[in-house]
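Note that this complex is displayed minus one protein chain, with the remaining chains in position.
So, chain A:
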Amino acid sequence: MQIKNLSLKNKKDLQIWKEFLTEHGISNFSSAEVFKIDETIALFEDQRIVATGSLAGNVLKYIAVESEGSGSEFNSVISQLTNLAAGKGIFHLFVFTKAKYSKSFQFIGFKELAKSDNAALLESGDYLIGDYLAELPRVANQEEKKIAGIVMNANPFTKGHRYLVEKAASENDYVYVFVVSTDASLFNSKERLQLVKEGTADLKNVFVVSGGDYMVSYATFPAYFLTSDQTVIEYQTTLDALIFKNQIAPVLNIQTRFLGEEPFSKTTGIYNRILEKVLPPSVSVKIIPRAKTQSETIITATEVRQLIAKNNLVPLKQFLPFTTIKYVEEHKTELQSRIKKGININGN
């Protein structure tokens, strides 16, 4: 048996790879997904492909083996991918898989983060969810406090986000605001985290932290960043919701998840619906209507990004707190050059 690297840019490689995966029940070859792949390897026996796997950032994808009983082919592929990732300095790996394969990954050291009826998400490496949670701020007697959680991308932080945080802060002892950490937005993760911190600095019972790899990240919820169809969004959001419910909320004693009402984005709309279905009864869900400006316009970050693109900063005052306005004014040229380079401003 021989392990080879496949180049998906090469038509012949792409074709045998697709054929093999299709035979094994994987058929989503949307260019958004395939474009994200960094490495693909395949195991050959007598010129015939018998197993394959790919690496996209820190996520293992498109894994299939010829004969399901054969642990050794599976182990070779995962070992090889783990070593390739280690060579790039990536040790914390995720895998999305069908629920029935979760055990196979657990046999080689992966830990299950969440499992639904049809899918599972697992991780392995030097920094796992327990390490992430251990680094978050805590308060004394946290188990007796009333605590809420909010997850936001805040691209960028608006008066609408501020309204949501204020609402949660006024109804709870403490609020965790988890800022999405994946970098696929006009404002990068560092900027978004900083602007949420600055915009809520006066609220003493609010902790602003990074959502790490566990909340709406490229690992847990790729469809937030890639265009995907409804079923894909549903199963990914279910896993994302299960991680929040079973791994995060109990450790931090979060009893309520606050959400902003979502009248516009299809993906976020589905996400909200799934959260309402999955989180209760252990975590209750509270949906807050969108904040409006004095002239009754709904505040959205999408609108803000479009105004930046059009170089029309005057109306921003009605949408943004002064901390975000200041940042936008000071970094206008850089933000506009990112838009010119093609970063998507219409998504999330």
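By definition in this document, a residue touches a chain if its C-beta (ideal position, glycine included) is under 8 Å from a C-beta of that chain, and two chains touch if they have at least 3 such contacts; residues count from 1.
Keep this in mind: contacts and distances are computed from a predicted model.
Looking at the choices "Urease accessory protein UreF", "Citrate lyase acyl carrier protein", "Stage V sporulation protein AC" or "Aliphatic sulfonates import ATP-binding protein SsuB", the name in the UniProt record of the chain not drawn here is "Citrate lyase acyl carrier protein".
Taking the complete complex into account, A:126 is the one of A:46, A:126 or A:296 that touches the chain left out.
Checked against the full complex, the candidates A:108, A:139 or A:201 give a single residue touching the omitted chain, namely A:108.
The set of chain A residues touching the chain not shown comprises 72, 75-76, 78-80, 82-83, 86, 89, 91, 106-109, 124-127.
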